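One structure, as structure tokens, below. Some questions next.
Note that one protein chain of the assembly has been removed; the remaining protein chains are unaltered in position.
Let's turn to chain A:
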């Protein structure tokens, strides 16, 4: 049965201890590197030192993170904590999809990659109905037209566009 302290804890139990340990560990590591990674300038006031604010920030992380860890009502990593870490790991797949999309756009082009990426990821998420796949393709075209053609956001033309004939090449580089 959970204790009163556990019952009053804000948020779920799973993963809290591991997160707090990582946070404090990272803060201690950064604190250990402060001499190497920041400079102390002679004849300069304390508040103007380049090291001052990193020291305040990391000091705060160590102190407050350490107190949070100390105040946690759990001292042992349970099976649920490890299961939660696995759940965190699941999103690496989607981070991979995102990075794949990012790396392919400068090579193949914003419109073609988006037009493939959206239906493919929708398929991966379990949508098999043609309606959803067509909707995702239409959304892809709408996004490209809105941002690149209409709002002119800075997304460079792809390497593949260089092989297109003259006027078409300019059109693709500018708008798609």
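Definition applied: a residue touches a chain if its C-beta (ideal position, glycine included) is under 8 Å from a C-beta of that chain, and two chains touch if they have at least 3 such contacts; residues count from 1.
Quick note on the criterion: contacts and distances are computed from a predicted model.
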*asked:* Looking at what's absent rather than what's present, what does UniProt name the missing chain, "Cobalamin-dependent protein", "Tripartite tricarboxylate transporter permease", "L-lactate dehydrogenase complex protein LldE" or "4Fe-4S dicluster domain-containing protein"?
replied: "Tripartite tricarboxylate transporter permease"
*For the chain that got dropped from the picture, name the residues of chain A it touches.*
3-5, 8-12, 15-16, 19-20, 23, 27, 30, 33, 37-39, 41, 44-45, 47-48, 50-51, 53-54, 56-61, 64-65, 67-68, 71, 84, 87-88, 90-92, 94-95, 97-99, 101-103, 105-106, 114, 117-118, 121-122, 125-127, 132, 135-136, 139-140, 143, 147, 151-156
